[in-house]
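Notes to accompany the following structure.
Apart from one protein chain that is not included, each protein chain of the complex appears where it belongs.
Chain lettering (A and B) follows the sequence in which the chains are written, and residue indices restart at 1 in each chain.
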Amino acid sequence: MSEKSLVELRVGLSGRIVRLETHDETLLRKLTALGLAPGEELTLLQKIPSYIIKVGYTEVALDRETAVSIILSCD
Amino acid sequence: MGCKCPHCVASREARMTVDYGPTVEEALREIAGKLEGQYGMSGKAVGLLLLQRDPEIMEELARRESAETVREIHLVIDRVENALDSPVPYYVALRRREAAAELAKRVASADAGGRSPAAWLGRILVHPILGLPALFAVIYFGLYQFVGVFGAGTLVDYLESNIFETIINPWVNQVVDALFPWYWVRELLAHEYGIITLGVRYAVAIIFPIVGTFFLVFSVIEDSGYLPRLALMVDRLFRAVGLNGRAVIPMTLGFGCDTMATMVTRTLETRRERILATLLLALAVPCSAQLGVIMGILSGTPGGLMVWAGTVTLVFLLVGYLTARLLPGRGPSFYMEVPPLRMPSLLNVWRKTYTRMQWYFREVLPLFILGSVFIWVGRITGIFTLLLTGLGQVVSALGLPEETAIAFLFGFFRRDYGAAGLFDLYQNGTLNPLQLVVSSVTLTLFIPCVAQFTMMAKERGWRTTLLITGFIFPFAFAVGWVLFKILGALGFGTT
Partner (left out) sequence: MMRANIGSLLKRWFLDPLTGHGCHQPYGTDGGGSVIALVGSPNVGKSVIFNRLTGAYVTVSNYPGTTVEVARGTARIGNATVDLVDTPGMYSLSPLTEEERVTRSLLREACPRLVLHVVDAKNVKRMLPLTLQLIEAGWPVVLVVNMMDEARRVGLTVNLDRLRERLGVPVVGTSASTGEGIDELRALLAELLDGKKAAACPMGVA
């Protein structure tokens, strides 16, 4: 069990969000609105050209800067 | 109290509420107790927004409540902020999500892993390598073959030569000449610049097929779910011009109609992005009519088409890059929901294309007719000649024959109107390949049409709009001039 940010996760693997590490309150609001909140399980689908993750039945595209702030725990 | 109607389980107590924890709940009760004004929603909701320092509600609070109450409420907000160890909006959102998650667990259940259809195709479209041929295929078949070759080629040719030139125009000229003995009335309705022979002809024979085929293809693309995928593919590129992937939708819609696209820039988050997108749409995104006509004109000179596309793309990137440097602020982060691919429904594609065409024509036809009338007035009073001489000089500096000035003058009325004018010149063989390229580039960059200009003013305000057009006008001609010099020096089109 270790903590890492989304950019360190390998494509195809999953992790559970433990926190969102950013001081940008707007970004926090956006991410939670899209279903990215602590406790959620996500799967990383690809990194290039943009990050695509799957949370529940939703796919979300993100840029790298945003991906950095998503901290996961994975085993 | 309470209601017995079948669906109303709903006296208010029966409706689900979220528990925000003692600190917040206490604060909410306190705030709700102090509020006197009407806010159009419950005291609890107002209180929550106040705790999150919602700017709009804060401003209303200051207007509606006594200074004393405002002060007290601010104290409550400060207290809550200090007591929680995460930002209030985040805290509140999480509590609400927890309640929702708890509920969702009880109502939604997944059985055997069904798979969403077309998932593999979705993966290919956003693949870092395979995504490029996919994009190329969409552009080649959708835009080039269907809009360019079929719409702007086959359909326009048919309507122009088989309908207007051989049937309608000669007939209108004859009838008008027979009915009206006055030269100027004849000229208003028919002949070279007449309302019917020019205005209506441009609208129906040139613009209609091109815009129609574009909107049709665009509808299919929109309904399939490809656009959000394109957005994430080009996010990095768009970042260079101060936008992000989100801007793909207004930008690609601009290839249909820049006026419509300017309105859609609303979906962008910051004022900075909206200004950048508006500028780039006005400058370097040709609308479908323009695009179709230019593709038609330059199809004979494949090298010319490349030079045109290259120059316009370069201008897009360069101006975007420099403006993004100039405007304070930075591009916001990119996040977007990617919906599943869906099979476009024929009915929806048809209805959407039809509605857009209807909108477009309501916007276009009057302007085309007005354009004809304007030119007519200009010719009677001699202003037209005066303007043409002035513009003619500018145009000659670009190495273009003076007749192109007419096309540029038309360009003021409609982007496509100007392009259609060029098309005429091209068909008469007045322009050589070098001149075609230079005039196509200049006309593409040159001034937004009247409708787009009005929309810009409505969406961005007059000051920004005037600044943008004030920049574009000289800039377009400057680029034309530079291109003329460079291509001339390289001996383009002389071989």
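A few notes on this one:
Keep in mind that, in the parts below, a contact is a pair of C-beta atoms (placed from the backbone, for glycine too) under 8 Å apart; a residue touches a chain by one contact, two chains touch by 3 or more.
No experiment lies behind these values; they were computed from the predicted model shown.
From the options B:203, B:249 or B:479, the residue with contact to the unseen chain in the full assembly is B:249.
Looking at B:99, B:135, B:168 or B:482, the residue that reaches the missing chain in the full complex is B:99. Across B:263, B:327 or B:394, the single residue that touches the chain missing here is B:263.
Counting the whole complex, the residues of chain A in touch with the unshown chain are 26, 29-30, 33-35, 55-58.
On the side of chain B, touch with the chain left out of the figure occurs at residues 1-3, 5-12, 14-18, 38-45, 48-49, 52, 54, 56, 89, 93, 96-97, 99-101, 103-117, 219, 222-225, 227-228, 249, 260, 263-264, 266-269, 336-337, 339-342, 344-345, 348, 351-352, 355, 359.
We take it that only the chains that are shown with their structure count from here on.
Annotation: 31 Å between the Cα-based centres of chain A and chain B. The touching residues of chain B, counted against chain A in their complex, run 87, 89-90, 93-94, 97, 101, 116, 123, 126-128, 131, 228, 231-236, 239, 244-245, 332-338, 340.
Residues 24-34, 37-39, 45-46, 48-50, 52, 57-63, 65-66 of chain A touch chain B in their complex.
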